[in-house]
Every structure is written in structure tokens, then in C-alpha cells.
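Excluded from the complex is one protein chain; the other protein chains are retained at their positions.
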Amino acid sequence: MKQNEIISKIIERFPSAVILITDDKQFSITVDENDAVTAVAYMQMLDFKQLAIITAVDWIEKGKFEIVYNLFSYEHLQQVFVKTLIDRKNPKIQSISNLWEVAGMYERDVHEFFGVEFVGNNDLRPLILHNWQDKPPMRKDFDSEAYSNKVFGNFKKEKAL
Amino acid sequence: MINTILRFILMAVMSMSVGLLFMGIGRKFTARIHRRYGAPFYQSFIDVIKLFSKQSISHNWIMDFGVLMGLAGILATVMFLPVGPFNVFGHMQGNMIIIIYFMTIGYLGMAMGVAASGNPNATIGIARALTLMLGYEVPFVITVVLLIFINSSSNLSVMVASQAGGFMRWNMIQYPFAFLAGMMALQGMLGEQPFDVMIAPAEIASGPMVELSGKLMGSAFLQHAAQIFLETGIIVNMFMGGAPNIWIFFLKQLAVYLVTLAVAAIFPRYRFEDAVKFFWQAPTALALIQLILFLI
Amino acid sequence: MIMNSFLFVFIASILTGFIRKKYNVLRWTIFTFILAYLSYMLYTLYGYWDYSEVYNLMKIGGTQLSINLKMTPLGWFFAFFTTVLNGVISIFSILKNRDEESERGIAMLWMILSALNIGIFASSDFLTLFIFWELMTVVSYFIISPGWTKSFKSVNYYFILSLIGAYAMLTAIWMLRADPMVNTFDIQTSIRQIFIMWELERAKAMSIIVLFIVAFFSKSALMPFHIWPAEAHAEAPDDFSAYLSGIMIKYGLYGVLLVIVPVLSFITHFSDSTAMINGIPVFSYLMAWVGAITAVVATFLAINSNDMKRLAAYSTVANVGYAVTGIFILSSMGVAGGIFHIVNHAIFKSAIFISLAAVKYRTHEREMHRLGGLAYKMPITFLTFLLGIIAAAGIPPLNGYASKWMIYQSLLSSKFPFLTTMIFIASTGAFMYLFRALHSVFLGQLPRKFDDVREVPFIMQLPMLVIMGAMVAIGIAPGLILKPINVVISSMGLSPVHVTYFDMYSLISRVDALTVFLVFCGSFAVAFILYLIGNKRNHVEPLDNYTAGQDPKEFGLTREMYHFAFKFYEPFKEMFKPFERINTSAFYDSIERGFNETGRSFARLFRFSVRNAVLFFIVGIAAIIIYGWFV
Partner (left out) sequence: MLLTSSKDLKDKGLDVVLDFFRKKSLWMLHYCTGCGAIELPPTMTSRWDMERFGMGPMATPRQADLLLITGYLSVKSLKRVIYTYEQMPEPKWLIAFGSCPINGGIYYDSYSVINRLAEYLPVDLSIEGCMPRPEAIIDGFTKLMKSIDKGEAVGYKRYRENYEWYKKNQAEVLERTSPVLKEEVADETK
């Protein structure tokens, strides 16, 4: 299928979706929070078999998190970003770990660094950070430098050795 | 009696120090092949002294005992090697069957010591080494049996005596296929490339040596040195006509050792199943050809 | 005197059956004393080579059937060392069987078996030999399958192969008896007659020899019959495995030495019309090859087995292979080396099996990969096993090497390059599987569940110490055993080998075992001095290991997980994948099925199972013997 055929199919299925074409190999779809999982599942049905990554963007001014699903199709040689905006105060979204097994791992990652809750994923243990007690570090309101100064005591411990 | 004890101690010291010297020269040699400057030729002595001066760890008494048994086994084997005119015991000098079997106790000791450390990397290395041993023993044993048959004696001194009278009388010229098989087997015995898969450093963290430290590592080092001395010595006695004095003997040993290093410097590593298959094909065939030629 | 002692043992064994389970220790102590008595009895018989006993049973069709017992040097030698070794093993059994369920029957049967054992070695005609042989088979059959219900299937191999051997032997004996030239059961006469028959009727003599070979090889588990020991040893009681492997498997070799070797040496020396290779008959050469191939095949099977008793059983088969190769070389060096190896193997394999039995006594575990690290808890057992495998791999200061050296010397001096190579390969392989057993059971990480395992009690350590002492002593002074062996092979018509207590000589070299031992001690001293010079050594915990920086406890790594023992030589096994289609046990399985079907149809007739039929067979034989006794 060509890119425009895919896009027309998507519009047919999700009339409210906002589609942004980057070039002839890449485009993005922004859908409603409620449609997000359906959209990803639909894309999987359209032979977008590879889930490259799940990530999140912190739009602190808008008070939103943007969850981005990065999909790729070897059949159509197309890359697509399925995006959705969710509330920043109480970030919750349905898990897609039943569609891709690997999604569970990406969701763990996003959960650890942004604090997004994935409903339906039972395994959201911390993955990368060591013994993390503070708020999720990738949020824009987390002050990394203050943290670093406080914990690693930048030149504050001049005593002794 | 006192004489024998003195010769015994001399032989022990000589085998280890000459082996270390060979290792140092070998390192320089390999470095020059790589177009490097390389470590000084006495580097191995420094390494050993440093290792003995370091503290070491051990998990239990079997580890210490095993490593000591490894060194002792190889040293005991060296005692039966005729080094030119220098003999520790007159009467059973160079009995090949004793040498082959005595070598095993060194391997057993080392294997036991490192297996007692409880690190699976060490045990994997040992499993590979033992499998490889089953590989290179085949061509080596055929070669040894052939030479025993030629001389009607399992005595290395007799084999040396039969090669007296110039270069053309050497077994290496007379039985070239057997010599090739023996050299390939030597490559495996010394664990040089392409047969160094048991000590693969990046894959299984240097295999058997993974938990050895300080003086235990030093003992392993000395064992390897004595092993180089022993195995090159066997080849020199079997194929290169021994030597009239010990210095020429050392030179011949060094030549053999440098040949293996030259091969090692340009080869990558075999997987060990493939190494065993290789040993059962090319060198075994060569040794068998020589044996059949002899029997005909 | 011999028969009276048998009666005494028989009655004693019946009486011990009445001892209550509470006093198991008493029963096994009596067993030990009976074996001491038997050993003493044999000791007093030494040198009386014309001593004989005859008990007439009955006349059938004009033939006097009788039990003839006679002490020959060969028989005495075997009888004495097996009985002494059995006594040593029985010390181990005293405590081992204290709480066993099914031991009552085993004690009784084993006592009878030790008497039958002497009977086999003392019998001077084929009929007596056959009677004792079969009784031994049946009795041991019931010991191997304790409780009569467990492990019945695997023991069937043993029974079927024994049956094949028995039929072959009976046919051979019948052929000899029916032949007008021979017409006797007497072994010594028959041997001479077989040789004459070889010259006159080659085919008939050949078939008799082959039948005997089948009988003996099936008992000793040579090549086509090599699978029963693995099945039987694995299921037998642990202490009995030592007896089974050390002694019982050697009956076939005794038969070879008794019948085949004299015939073949007659042929070698006096026959002009026989094809020879390097001075031995072609037939003998082929049999030596059977031994060598057995050694190699059993070695490869042992490398791939995961059960420690199976591994040891295959190792036994391999060692029998060496001995057979040596014996069929027919030179005095070869035969002496073969007999010497039989003795040595009995000793070191008892060491291995006893230490494995000690491990099982404490851990109740048989699969090697579930064990590990027991050396730190059971040092004496570990040392026994270590010395056992050093001897088994033929490494110098211990006994196994002396006999292997003799076998090599015989092969080399008789100029058999390929046989030598085969034996060498088997020997290197032996090192592989023995180290695997050593590592998996005794080294590596100690599983948590064995944290409170202790060393076995002193009474059980005692036989281990005795056996270790014997291994070292024979290793230093091979003359201790080789001098009696010289008497044996002289009586077989071979020239004695040249040996002093410490030195062994062959045509092409000489070994001074004491010097070899001292050299090893000296080298160890040198290594130890170097060790003392070095900086201090710190003790660390077993799990404080190189783990690429990861703390094992935090990672959830347990000691069991960090013990590499399962599928130890898997890539090596992969290399032999094409050969896996050749499946000997499937063949025997089909035979077993055939037997079972036949048995079932019999059972339909008699409403008895096969086992009951076997029982009837014993009762029948016993009835015949007792009948003959009184009539």
C-alpha cells in the first residue's frame, strides 16, 4: 500500500484523527486519549508489525503528557508515530502489552521516568534507576542540578582526604 | 643420592626459569610480528615475582591443594625429560609412557583447583580443555607410538641416540608427516591460537584462571612455563635429535616454541568442537599416513 | 573343607535371616566375620595345589555327575583377593544397611554369593563351574532388584544376557561331553582336547571357543553385551555395586583365563596351520580388538552419562576392555598385565563405588548435577574418590598406572600400534569423564540443602582408608601383587615377568615405581615451598566469585545456580549425533519383549509369573543338589 492509501484508511476509521505527513516514508497520527489503544491495534492490523518504542513527552505548559507509539511496517516501508495527549495530573492510559509482548518493557521504562500509569500492565517495577526515591526524573519540573548538588555534593565535602 | 637431589632441584629451577625466559622472548617475538616494541624479555620473571608478592584469595583448601598439585605434576614430569646430556635419573630417563601419564596429573591438579573455586567460567574452561585434550592426544599418541616402534624403545634417550649423525638423520627429516602432526598437537597442548578457546578472556573471563590470584596465579604461570619447557623438549628429543649440550637444546626448544607462536600470531580461534574435529582429521591423517608408510 | 565352609556359610546365612530388623548391625557384622573366616580358610589353602574335593551327586545314563573342587593357583588367587576385598566392602555395609528396608534378603543372599564366588574359582570341571555360575547369576539377580518389585525392568537386561551366556556355555559343555574325543567334564583335559580338535576339526573347535567366548564376554559385558552393567549397577544397592563392579564382572575374565587363554597359547606355540599376526592367532587378535573397541565405546558412553553410578559402570566396562586387550596378546607381559589390571580395577573401582555410596548415604541423591561441593563436607570420601580416579585414569603414583603400563608394554613389544592408540584414547577419555564426576559431585558449589551434611561415621571410613592404603601401596610396590601373579602365570605355562618389589621390567623399558613416587613427593615439596614463600592467602566465601561486578546475593543467585554440572560435555556429545541412531539397548529391549511374551504365555499355562518360574528353577536346582548329596 502506498502512504496515501494507508492514510485514507485511517481517516475512514478515525475521522477525528490529526495526521501530519513528514515525508513519503513517515507520518504521525494524533488521536484522542480514548482512541489511542484502538488506533495502535488498528495500525498493527495494517501490517505495522514492529513496535520500535513507546515514549512520552512532557508538555508542562499544557499540563499534558504526550504518549508516542513508534511503529514500523516492513511491508509498506512506512514509519508512523501514533500520538495521544493525556492529563498530566493523573496520567493513566491503557496498556498495549497484550498486542506486543515487548511493550510491557517499554511501558515499565515510561512509567519509571515519567510516572505514567499503564492500566493492565502488572509488572511496572523500577527498571533502570538505582534505588530511586524522588519524583520521576524526566518530568520537566524535576530539577536535576539541585538533585545532583544535594546528593553528589558537588565540591561540598572538602573535608578529610 | 645427594647428587640426585641436587640434580632434581637444578632441573626444577631450570625448567621453570627457562620456560619463563621462553615466555618472555615469545612475547617480544609476537610483539614484533604485531609491529610493536613489546615487553622486555625478562618480563615474565617480573610478573611471577609480582604475583607471588601479591595477596591471594582462595575459596577452600582444595583450591590451594589442586593448584600445587598441578605445578608438582608438571615438575615431576620434567624430571623424566632428558635435556641434552643432563639427566636426573640415569635408568628411566625419558620413558615416554610415564611422561604422557605424568603430564595428566598436572592437568588434573589444575582442573581440580580451579573447579573448587566454584566459578562456572572456570569449569566451562576445564570442560573445553579436557575435550580438546581428547582431540590432540590422538595424533600425538600415534606419533609417539610410531617413534616407539621405530626405535623399539619407549625411551627418549634411545630416540635421541638413533638420530645421531647430522641434520639429515633427524626424525623431522626422515618422518616429516609425523613431525607435522606432532607440531599441530603441540599447538593444542600449549593452548596457543587457534586452540586457545579454553582461556577465551572476553567470553569466559580467561576460563580456568578466572579465580586465581596472587601466588596461585603465580603457580599457574610457573606451571605453564614448565609445560612449555617440557613439551617443546619432547618435540626436540623426538624429532630434532636432542642436543650435545644443554645450550643447544635450549636453542632448539626456543625454535620450536617460536614456530608455534608464529602460527598463533596469525590465527583466530577455533570453536572447540571444530578444534577436536580438526585434530581428528588433518594431523591424525598425517600421523596415520606416516605410520602406514613405516609399516609397509 | 571348602564344601564344609560353604555349608557353614549357608546355615549362617539362613540363621541371620531370623535376626530382627532392630539388630541389623549384628547381621552385617556376622557377614564381615564370615568373610574373614573364608579369607582365613583360603589363606591356609595356599600352596596346596593338589588339594581337591569330590562329591558325587547322581548317575544319569551311566555318567557320574559330581561336584569337583580343586585349588589351582589361578583360582586361588582370584578367590583370595575377591574374598578379602569383599570383606573390606562388607565393613562399609555394616552401618550403611542399618536403616535399609530391604536389606534382610540382601544380607542372606550376599553371604551365599560369597560362598558361590569361591565355588566358581575352585571348581575343576565344567559341570561344577556351570552350577556355581548359574546359581551366582540367579542369586545376584535377586540382590540387584531388591524388594523384588523395584527396578525389575532394567535388571532384565542382566538376566537376559546371563541367559544367553548360560545357553552358550551349556551348549559348549554339551558339545565337549558329547564329542568322543573329549568325553569329559574336566577342564584341564578338555583344554588339551580342544587344541587337538583345533588341528583336526577346525570348525567344531572354533564353534566351541566362540560359544565359551559368548558366555564369558556376556558376563564381563564386552562389546555387543556392554549395556547391562549400566542398568544393573544403577539399580543395585550402593554397596553391592562395588562388589558387582569390582568382582562379579570379572568372572567372565576368569573364564577366559581358565579356558580360552590356555587353548590359544597351545595354538600359538604348537600349531603350524593357524594364521598368525605378530605371533598371535588371528582369532586372538580380533578378540583384543573387541576389548579395545569396548574400551573406547564405553568411554564415550560414560562421557555422556549423567547418573554417577551409570558413569562408574561404563568406566568398569572400559577397564574390562583394557584387561581383555592385554590378556589376548597372550604374551606373559600381557596376561600378567591383564590379571594385574583386574586386581587393580577391583580395588580402585571399589574405592569409587564406596565413596559414591557414602555420598548417597548422606545425601540420598544420584543425579550428579544436583550434587556438588561435597569435598568440603566429606574430606575422607573426597580423598578416596580422588585417589580412585587418579588410579582409574592411570596416573603414576597409584596402582592403576602400573597395570596399564604393563598392558602398553605388552602391546608395544608385540608391535600392535593401532591397539595401543585405541587404548591410549580410551585412557584420555577416562580422564574426561572421571574429572566430570569429581567436579559435579565433590567440587564446585555446595547446594544449600547439603549445608549440614557430615562425613560418614568412622566404621564407614575404615574401608575407605584401607582401600586408599592398598592403592598407594600397590602403586609404590607393584611387586606385592605381581609376584603372586607370577606364580599364577607360571602355572598357566607362561614364563613369569621380570619384577622386583619396586621395579617393573619389560623388553623395551623399565620403571622404578618407588622413584616415580618419590619424584612426585619431591616436586610437591618444591611447589609447596614456593607456596609458602608467597604472600598471605585470604579465605573468601564460595559465592564471592567473579560475577562481572554483580553482587550475587542481590541478584538472587543461589549456589545451586552457580554450579556448572548439567550437560557438561554437551557440545562434545553433539559431535556424535549421527551415531545416536545405533541403539543397542533398543535391540535388547526387543529381545526382552520377546522373553516377556513367552513368559506371559507360560504364565497363562501355570498361572505363575516369570519371577515365580525363576524361583522354581532355583528350588529345582537345589532339590537336585540335595538329592544327589544324600543318594
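In this document, chain identifiers A, B and C correspond to the written order of the chains, with residue numbering beginning at 1 in each.
Here is the rule we go by: a residue touches a chain if its C-beta (ideal position, glycine included) is under 8 Å from a C-beta of that chain, and two chains touch if they have at least 3 such contacts.
Keep in mind the model is a prediction, meaning the values are calculated, not measured.
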| item | value |
| --- | --- |
| Contacts of the hidden chain among displayed chains | A, B, C |
| Candidates B:Leu81, B:Val160 or B:Met217 - the one touching the absent chain | B:Met217 |
| Touch criterion as defined above, residue of B:Ala39, B:Ile150, B:Ile248 or B:Ala262 at the omitted chain | B:Ala39 |
| Residues belonging to chain B that touch the chain removed from view | 27, 31, 34-40, 43, 46-47, 49-50, 53-57, 201-202, 205-206, 209-214, 217 |
| Positions on chain C contacted by the hidden chain, ascending | 538, 544, 546, 548-551 |
| Touch residues of chain A, complete complex, unshown partner | 128-131, 133-135, 137, 141-155, 157, 160-161 |
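In the analysis below, only the chains that are shown with their structure count from here on.
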| item | value |
| --- | --- |
| Chain whose mean Cα position lies farthest from chain A | C |
| Whole-Å separation of chain centres (CA-atom averages), chain A against chain B | 60 |
| Centre-to-centre distance between chain C and chain A (centres being mean Cα positions), rounded to whole Å | 70 |
| Whole-Å separation of chain centres (CA-atom averages), chain B against chain C | 36 |
| Residue numbers on chain C that touch chain B, as the complex places them | 373, 375-376, 382, 386, 390, 393-396, 401, 404-405, 408-409, 412, 415, 417, 420-421, 424-425, 428-429, 431-432, 435-436, 438-439, 443-445, 508-512, 515-516, 519-520, 522-524, 526-528, 530-531, 533-546, 548, 559, 562-565, 568-569, 571-572, 574-575 |
| Residues on chain B engaged by chain C in the complex (per definition of touch) | 5, 8-9, 12, 52-60, 62, 64, 68-69, 71-73, 75-76, 79-80, 89, 91-92, 95, 97-98, 100-102, 104-105, 107-108, 111-112, 115-121, 123-124, 126-127, 130-131, 133-134, 137-138, 141-142, 145-146, 148-149, 152-155, 205, 210-211, 214-216, 218-219, 222, 271-273, 276-277, 291, 295 |
